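Note that this complex is displayed minus one protein chain, with the remaining chains in position.
Then we have chain A:
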Amino acid sequence: MFEMSSNLMYVAFFLFLASTVLFAVSITGKKFKTREGEEKNKAGLWGYISAVIALIAAVSYFIVRWIAVGHAPVSNMFEYTTALGIAISLAFVIIYPMYKNNYLGIFTMPIVMLIIAYASMFPTEAQPLIPALQSHWLTIHVITTVIGQGILAIGFVGGLIYLIRVIDFTKATKKVLGVEFILFSIIAGIAYILLNVGFNLADYEATFEYTNELGEEAQIDYTMPPLVGPNEGELISGGMNPLFNAPAIIASGDLNVVIWSFLGGLVFYLILRLLFRKPIGGIIQPLVKQVNPQAVDEISYRAIAIGFPVFTLGGLIFAMIWAQIAWTRFWGWDPKEVWALVTFLFYAAYLHLRLSRGWQGEKSAWLCVLGFIIILFNLIFVNLVIAGLHSYAM
């Protein structure tokens, strides 16, 4: 059963890939078939069908794993992040038919793939649930939240397309810097995945003895060659000597991975820039020059208007019900709760800004992008870094 669920996920992944390719064909193909040819290009439809089948496979993964493990697969980083990828594809499958916009497909599908690939960098084994997590309300809360976040992610995609479409990449401005930063982050994410897979295949491991933050002797394993070593670290097996050592309060292993990903991303990024001699946004821009900015603006506004109530219901209301039952109080100001509130307030502010003049279009596109960054921050940083500091982090 368990194996079968993994295989279903592979199937889904390749169908998402197929969908990406088909959407790409639907957009680039149009150029050759002028006016009367437009209708004939069915690649967009096939791309959508592929996405639907991929979604079915992904949902099957979810259900099969649920049955095999005995609880909803949303209880660790691998499972939750995968669920986010699936939720984004679900949101796409719902929203695409409303607008039939192929650009949405060609941007959303790779992001889904990237998130699922990122998820699989975490330990994928089944995990036993601690008592507090054994609750139907938890399941309802997490699934609703992730669907809400998936829909909000479509707002991000719309915003990103908008920015790439309208920003003038020939001049060096803050806007260009902003878009480049987002694209660089995506590239660094890809670099992280490739490096991680690469070193894993090569069975790389280095072990250090070091002094931890409590002043005790401890051991740490590195999965990537140590550029930065642990506090007073001494290499005991494998690998090279680090260039320098981190202070004790920093998780040096994680920092090392971040540095590798950053450098890897930088190399990719510079290669692309040297090849094309313009910003990455400028490289992508010709692809989206047919996009009607107002249409993607409306799509992202719509996605956020649809996603906001779902997110609120799951991320705040159901979360409060679960917290009341499991933690005896519906609200405790722990970092995850606070960041769910921050997300909620952010999108509430967005919706109010949309009521004001001058906040449609580009400014609102920036907000859509920023909103999703907050969601990812809550998922990655708060889970892995902030929550690690306090009592009931798993």
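Just so it is clear, a residue touches a chain if its C-beta (ideal position, glycine included) is under 8 Å from a C-beta of that chain, and two chains touch if they have at least 3 such contacts; residues count from 1.
Note that in this section contacts and distances are computed from a predicted model.
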Choices "Aspartyl/glutamyl-tRNA(Asn/Gln) amidotransferase subunit C", "Amino acid ABC transporter ATP-binding protein (PAAT family)", "Elongation factor 4" or "Cytochrome C biogenesis protein" - which one is the UniProt name of the chain not shown: "Cytochrome C biogenesis protein"
Residue of A:114, A:194 or A:325 in touch with the missing chain, whole complex considered: A:325
Among A:56, A:287, A:305 or A:384, residue touching the chain not depicted: A:305
Contact partner of the left-out chain, one of A:4, A:53, A:68 or A:114: A:68
Residues from chain A at the interface with the omitted partner, ascending: 2, 68-70, 98-99, 123, 125-128, 130-132, 134-135, 137, 166, 168, 292-294, 298, 301-302, 305-306, 308-309, 312-313, 317, 320, 324-326, 328-330, 332-335, 338-339, 341-342, 345-346, 348-349, 352-353, 355-358, 360-363, 382, 386, 389-391
